[in-house]
Every structure is written in C-alpha cells, then in structure tokens.
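Here the complex is missing one protein chain, while the rest keep their positions.
Letters are used for the chains, namely A and B, taken in the order the chains are written, and counting of residues starts over at 1 for each.
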Amino acid sequence: MVQATKNFFIAWLSIFKGGPKYYLWLAFLACLMGVGVYAYIGQAEHGLIMTAMRDQVSWGFYISNFTFLVGVAAAAVLLVIPAYVHNHQPIKKIVLFGELMAITAIIMCILFIMTDLGQPLRVWHILPPPIGMMHWPTSLLAWDVLVLNGYFILNVIIAFYVMYKYAHGEHYEMKSVIGFLIYLSIPAAISIHTVTAFLYNAAFSRPFWSASILAPRFIASALCSGPALMLLVFQVLRKVTDVEIEDKAIFRVATLITYAMAVNLFFLLAEVFGSFYPGTAESVNIHYLFFGIDGQTNLVKYIWTAVACNVTAFVLILNPKTREKFATLNFALVLMIVGIYLEKGMGLVIPGFTPDVLGEIYQYTPTATELLVSLGVWATGAMIYTFLVKFAIPIHTGKLRFASGEHAVTAKRAVIDDVTSEKA
Amino acid sequence: MGKKLLAIIALLLLPLSLAYADEHSNKLTLMKGVPAQKFIMPRPPIDKGLWPCSQCHKGMPPGPKRKLTMMHQDIVLKHMPGGWCYDCHNPNNRDTLKLFTGESVSFDQSYLVCGQCHGFIFQEWKHGLHGKRVGMWNGVKTYYQCINCHWPHEPHFKPIVPWPAPIKPADIKYGN
Partner (left out) sequence: MKKTKDERRALKVNRRTLLKGTLAAAAATMLPLNRADASFSDFWESFFQKHFREMTEAEKEKVVARLEKEYEEKYKIAIKVGIEPAMPGVLFGYGLDLSRCIGCRTCEYACVAENNQSIDPQIHWIQVLRFKKEDPKFPDFEHAEKYYNAALAPQPGYFYMPIQCQQCENPACTRACPTQATWKEPDGIVTIDYNWCIGCRYCMAACPYGARHFNWGEPHRAPQDINPNTHYLGNRPRYRGVVEKCTFCIQRSRKGKYTACVEACPVGARKFGNLLDPNSEIRYMIANKRVFRLKEDLNTSPKFFYFFDFGGTR
C-alpha cells in the first residue's frame, strides 16, 4: 500500500515532462485562468450584480454551462458501453480518456455552480446532517449534488484503479468489484443528466421546462455533444502524444453520435410541436425563443443558429462519405458542439425565464464578467484534463511500469499482451 | 385690530374644538350573537373652524329655498341627484345629522346616515371588507369612516399621485 502510494506520486511527476509546446500550452491556459480569476474577484467583491442575471432571469450563463457540461460528463457512457459491455477493443483502449474527461467535466460543473452561488462559503450547508441540512429527498438540487458527486467518485475510482492495475502490469477483472462499479457507472451517467433535467422539470412554475421529453432530450443531446468533444480531443491527443487511437474507434463513436443526433432532432421536433401547436398561454416561452415577442428577440439568433448547426451536422455525419472523412467529420463535430452548447445554454435556461412568471421580458445577455469567469473555468478544465491525460499516457502506453518482485514476470507479459492486442 | 379679534375668536372656539376629539371610540355590532366590538375612528375631515355649525346657524331658521348661500356657495353637490341639505343635515339641531326617520345622529356616526342608502357597503364596512382599518388584526382597530375617503358632497374617490415605477432590471447595475 505504501509502495502503491509512492508510485502514485511518482506517476504524477510525468505532468512536468514535456517540450516547450507543452509548457506554452500550460502558460496559455494559466493566462486564461488568471483572467477568469480576475473577473471572479470582481464578482466576489461586488456580488452577482456584476453578471447580467436579475430577479427576472435568475439563472444565466453559468448554469447554462453547467447544464452543457453535465452532458459532457454523462457522455462517457457512449464509450463505456461499447468498451465494456460489447468489449469493442478499439474503444476499450480509449475509454480511459473518456472517463478522465467525465471527471474533468464534473469538476467544471462544480466550479460553475460555485461561481453562481451568492454565498459560496456556505456551500457546506448542503451536506447531509449533522453537518449541513441537505433537503433530501425533496429538493432536486440535493439529488443533483448526490448523483454528480457519486458519478465523480465512481469515475475517479474506476479510472485510477484501472491505471493502477496497468501501471503494475496487471489487468483488472470485470467479474470483481471494479467490474460492478464499471457497470454501475452506466446508469450513474444516465442519472446525472436525468436528475439535471428533473431539476428543471421540478420548477413547475416555468411551463417551458415542464416537458416530460426534457430528460430524454437532455440525454440525446448529451450523447451528441459530449462524444463530439471527445472525438476532437482524441484526434489532438494522437497528434501531440504517442497515444495510438485507431480510426476505427473514432468512426465507431461517430456512428453512435449519428443515432444520438437523429434521436435528439426527433425529440426537439416533438417538443416544439407539443409546445407550439396548442398555442396556449404556456406556449409563450417557446414562442419567445424561436420568434421573439413584440420586437424583443434576443434569443432568436441563438436558437436558429443551434438548429442550423445541428441539422447541418446531422446531414454531414449521416452520410458515410462525409462521416469517414476527417475534414467533414470534424466540421460536423464542431457544428454539433456549438449547436448543442447554444441549445442547452441560451436556448434552455434563459427562455425558461423569459418571459418570467409575471410575463415580464428581460432580455438577458451575459456580461463580460460572466464570459471571462466562464472562460476561466473552461481553461481550468482544460488544464485539469491536460494533467490527467499527461498522468495517464505513460501508463496507458506502457512506458511507465512499476514491476516489483513476484509480479515482475507477469507485468512484463501484460505489457506484451497489451502490445499484441493493439496490433490485432 | 383684526388680528386681535381673530385671536379672541380662536380662544373662544378653543374649548369647542377640543370637545371634538381627534379620535373617539365607538361600538359596533357586526353580527347577531357576536358581542359588539370596540373600535376607534379618526376624526372626520371637517375643518375645525367650521365646527360646530351652531356657531353661525344658532337662531337661524332653515332657508326656504334650495339655494346655497353665504359661506356655503362653494359646495358642489355631486351626490344624490335632487337631494338637498336637509336630507342629511338636521335643520332643528345644526350640530347633528338626521336620518330619513327624523332621528338625529351625531356627526361621529355619520356612517349611519350613509348606510341608509348604501346598506350593502355599510354592511361590508362593518365587517371590515369595505374601507380601510388600521391597528391590530386581533385587537383594537381604527376604522376609517365613509367620509374619510368619500366627501359626502362629492363622494367619488379623488385620484392621487402614484409613486414612481420600479427600476427596470436592465438599469440595475453596480455603482448606479
């Protein structure tokens, strides 16, 4: 155990190994983080009045980003299922990087929640008794805290246990506790985005969020944007590191995204029809979103951009010719990320509040503070992911192996096994 | 000389106006079986200099014509078309009002006069629904009388200047 802990810290040393480009990248991220911290200090000093949020639109850009990132975190499931359930080898080899991204995304989610709180130092009040006064099971926010943390812990355990095994030249056993945890991470991934959707559903005073299709739509869109982000990152990874990621894995995930996008667009259509056609008082928010009311149209541009992006991306990714060509695939992936980012953010959180419950239209547009703080959180996420990946790569490629005594032989064999299975 | 005279008149009037207290209490039976509730009423908005009426009207017989004369020429009656002074004011005792039955009623109980026609509103006022009351929700209340809001000669509620609109959310900014 002591040795393992020592090894753990030794493995972390690899985050310092890198060329000038690596350090330049870190410096760039640090600059962005500095900007974010600077903006956050302003907000901490004067309060959330530095944001554009007001009583009428009481959640804004931070919660939008949070919602999007819950989707990214949940999207790891699109790698976990083929890797572990179907034992699809090319994906099994990259699933670790998906899990690391889930870990990163959840840290970013928590950061976005913290930046959104009016009294961040009191956040411990949300813990269960005897420390805090967690309002469980009544409050959906309490549920969200539970499932997000649960999913976070699951992924940390899985990813680091798997890496520990690799680093010691061993293989993990699916028929053990870790296998159970891996299977558990699948419903857990679904649960985090479901509960986040229920969070909105539960605010029943906002008819825009009271759609029973919201949770399925959240999952469908998460399974587009999350893996899309992962595929782009994986391509960067295999370019700048010695991680081998097969085209097969990427195209397989792209196929899965295609299904998800089809379902997502179908759900969107179902929701738009169900909300529009009756033309009741409850249609007013979606009307505002898509067309504006009385010349007040600040959300119209976001939602139509989102729709255009998603439809174009779907056409590109549906056609095998464009899907299996990296230029068009990547273009589609970028469109998809932009589309879903807008749809889940400005197109979901804000229209729930506009018009507000008393019919008032306050046209929310994030302030510089909000944009910079969010940029800072994204840079922090990128930094964390960089470190996690840097930590994982030598273990993943087999360059780092702690073989001790009796395990030495098996360890060597395990490395060889890995290499042969990669070739197969 | 004129000032002195005024001062003397004022001094003479002082005990009279003091007799007319700012607030006085009264008892009101709301429902049968429920004991009468004590309540306070603010002073009716009558100019103290004009009160009591008998200071001028003493020994003055009721005018034979339906015409507003002397001090009362500014009165505009926008109430009870066809009505006149002695529908409500008691010609025999100027310091009181009178009901249609001929019974005299003190000015403190002017609501009884109003209640003759506006029976339903009178009922609601007694129950605290029409009109304003301040004080204790579970104790002694101050009832505003009909004439505190509805001047009997022109009972229509006079519009008032509203308070300014709240600040729009877009205009709430740091350092404003």
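Convention: contacts are C-beta pairs under 8 Å (C-beta built on N, C-alpha and C of every residue); 3 or more make two chains touch, one makes a residue touch a chain.
Not measured: the values here are computed from a predicted model.
Q: Of B:G82, B:G102 or B:P166, which sits in contact with the chain we cannot see?
A: B:P166
Q: For the full complex, which residue in A:P216, A:G339, A:P355 or A:P394 touches the chain that was left out?
A: A:P355
Q: Please identify, in ascending order, the residues of subunit B that touch the omitted chain?
A: 30-31, 34, 120-121, 124, 127-139, 144, 149, 155-157, 159-168, 172-174, 176
Q: List the subunit A residues touching the unshown chain?
A: 46-49, 51, 53-56, 58-59, 113, 116-126, 130-135, 138-142, 145, 199, 202-206, 281, 284, 293, 352-353, 355-361
What we mean here is this: only the chains that are shown with their structure count from here on.
Q: With centres defined as the mean C-alpha position, give me the subunit A-subunit B separation in Å.
A: 71
Q: Name, in rising order, each residue of subunit A that touches subunit B in their complex.
A: Touching subunit B: residues 46-47, 49-50, 54-57, 362-363 of subunit A.
Q: For the complex, give me every residue of subunit B touching subunit A.
A: So the residues of subunit B in touch with subunit A come to 168-170, 172-174.
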